[in-house]
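All protein chains but one are shown in place.
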Amino acid sequence: MIGSLRRLGRFGCNALESLGRAGGFLLLSAFAVPSREGFGLWVRQMHFVGVLSLAIVLVSGLFIGMVLALQGYTILVEFGAEQALGQMVALSLLRELAPVVAALLFAGRAGSALTAEIGLMKATEQLSSMEMIGVDPLRRVVAPRLWAGFVALPLLTVGFSVVGIWGGYLVGVEWLGGFEGSYWGNMQSSVEFLDDVGNGMIKSMVFAVVVTWIAVFQGYDLIPTSEGISRATTRTVVYSSLAVLGLDFVLTAVMFGGLS
Amino acid sequence: MSDTPFVVVEGLHFSRGETEIFRGVDLQIPRGKMTAIMGPSGTGKTTLLKLIGGQLQPDAGRVLIEGENIHAQSRKALFAMRRRMGMLFQSGALFSDLSVFENVAFPLRVHTDLPEAMVRDLVLMKLEAVGLRGARDLMPAELSGGMTRRVALARAIALDPQLILYDEPFVGQDPISMGVLVQLIKRLNEALGLTSVVVSHDIKETLSIVDYVYVISDGQVMAHGTPKSLDVNQDARVRQFVHGEPDGPVPFHYPAKDYFSDILDAGVRS
Partner (left out) sequence: MKRSKTMELGVGLFMLAGILGLVFLGLRVSGMTLNASGDTFRLEANFANIGSLKPRARVTMAGVTVGRISAIELDTEWYDARVVMELDSDLEGELSRDTTAAILTAGLLGEQYVGLSVGGDPEMLADGDTIRDTQSAVVLEELIQQFVSNMVND
C-alpha cells in the first residue's frame, strides 16, 4: 500500500520534473536571439519540415475531402438535403479535420524525423562539440527547427483544407452530379471567416507548438544510444498524437461548445 | 605566471544517479605540457573532460581554468571561455550536414568577422596541417575513422585555442592511422605550444607522447607522475594497469557467488 503510494509519488515527481525541464527548454530555445545566419537555418528547416511534408498532407487532404463528400452525400440525400454538402464538407474540414489530421500527419512525418535527427546529433556528440566550440545548440540547432514547425504546420493545414474542399467538390459535384452553385453558395453562407477559418487556424497553431515542442525536446533529451533514439521517436509520435487529440477536445469545447 | 597550472581541479565530486563517479579528484594540468588522464574503462574519464569543459556541473569541488571557476560563469561567459578551448571528441563529432571545409570553417564563422578569403586561407592552413587539404569538399560520411578525427582536430585548432582536450583519440584506429594521429598530436602541440589533456587507455601510445600522467580508478586519483616513474611504480593496481596484466587487484571475474555451488544450484533447479 505504502509502496504503491510511493511509486505514484515518484511517478508524479518525475513527470513534473521532466515537464519543468521541457518548459525551460522551450523558453530558452524559442526566444533565443536569432543569430546572423539564423534565417538561413530556418529556411533549411522550413524546407525539411514544410515543403517535404507537403505531398503527404495534400494527398491525404484530397482523399479526406473526397470521402467526406461521398459519405455526406449518401446521408444527406436521404433527407433531401444534398445542397448542404458544401457546408458540411467545409465546416468539418475547417473546424476539425484539417487541423487535427494535418497535425497527426506532421507528427508522423516531420516530428519523428526531427527527434531522430537531433537524437543522432546528440549520440554522435555533435551537440556537445557545438557547445565546446562556444555555440549554443539551443540557438543553432533547436530554435530554427522549432520556428520552422511553428510556421509550417498552419500553412500545411491551410493546404489540407483547400485541397479537401476541392476534393469534396470533385466528388459531390463533378462525380455525383450535385449542383455546383449550391455547393459553393451553401458553403459561403454558412462559413464565417473569423469563427471557422480563424478558429481552425488557432487550433493548428496550438498543435504546431505542441507537436514541434514534443518532437524537438524528445530528441534533445533522449538517451544517446540507438535504442534511446528509437524509443524517443516512438514517444514523439505517441505523445504528440495524444496531445493533439486531447487538446482538440479542449479547444473545441472552448471555441464551439459555448464554454467560453 | 607561466609556471602556474593552466587547469586546476579541486576536490571534485560527481555522481550520476545513484552511482558515484568521482569522490574527490584533485588534478593540476601544467601550462604548455601534455597531460594524460588514464584509467580502466568506465572510470568516467570522458565525464572528467566534460566537467573541465563546463558541460556538466559537479556535485562538489571546482574546476579552475586560469584561476576562473568555470562552473560559476554565466552562460555567456562560459561560451566565451570555451573559445579558448578545443575538444576532440571520441567520434570526431563532425557536423554531418556540413562539408569538411565548412566544418573547419564553422568556429571561425561563428566567432569572427573575418572576410571570406581569410577564412578560406585559415581553413586550408589547418587542413594542410592535418594533411587533408585535398579532402575539403568531402562530406563527413565519406571519411574514414582516422580522417574524421584528423578533420575534427583541424576544427578543434581552428581558433588557435590555448587548451585542447582529447577524448580517446586513438581508440578503434588501425596501426597506421594511430601512428599518424600520435605524430600529429605531438607535432601540433610542440608547434603551437598548447596545453593538452589526453584521456585514453591506450597506454603505449599515450605514454610515448605525454609529459605527465594521472591514473584514475574508483573515482580517485590512484597515481600520478611522469611516464618513466609510472613504469617503475610498484603499486599493484598501477602495475596491473600500466602493464596490462589480466588479473590482479582489478579482478578478471565479475563479482559472483562461488563457482562450484552456482553450477550445482542450476542442476537442482532443472
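Read from first to last, the chains carry the letters A and B; within each, the first residue is number 1.
One rule holds for everything that comes next: a contact is a pair of C-beta atoms (placed from the backbone, for glycine too) under 8 Å apart; a residue touches a chain by one contact, two chains touch by 3 or more.
Predicted model only: the values in this text are computed from it and were never measured.
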Check your understanding: Which shown chains does the hidden chain touch?
Key -> A
Study note, to complete from the structure: Touch assignment to the omitted chain, from A:Val43, A:Ile75 or A:Val254, lands on A:Val43
Check your understanding: Among A:Phe150, A:Trp184 or A:Phe256, which residue is in contact with the omitted chain in the full complex?
Key -> A:Trp184
Point to revise | Identified contact with the non-displayed chain, of A:Leu28, A:Leu54 or A:Leu170 | key: A:Leu54
Exercise for review: Over the whole complex, note the residues of chain A touching the chain we left out.
Suggested key: 40, 43-44, 46-47, 50-51, 54, 79-84, 87, 90, 94, 151-152, 154-156, 158-159, 161-162, 165, 182, 184-193, 196-197, 201
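The criterion applied here is as follows: only the chains that are shown with their structure count from here on.
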Study note, to complete from the structure: Here the gap between chain A and chain B, centre to centre from mean Cα coordinates and rounded to Å, is 42
**Study point:** Residue ranges of chain A in contact with chain B within the complex
**Key:** 35, 37, 120-121, 124-126, 128-136
Review point. What residues on chain B touch chain A, complex-wise?
Key: 50, 53, 55, 75, 79-80, 82-83, 85-87, 89-91, 93-96, 106-107, 109-111, 152, 155, 165
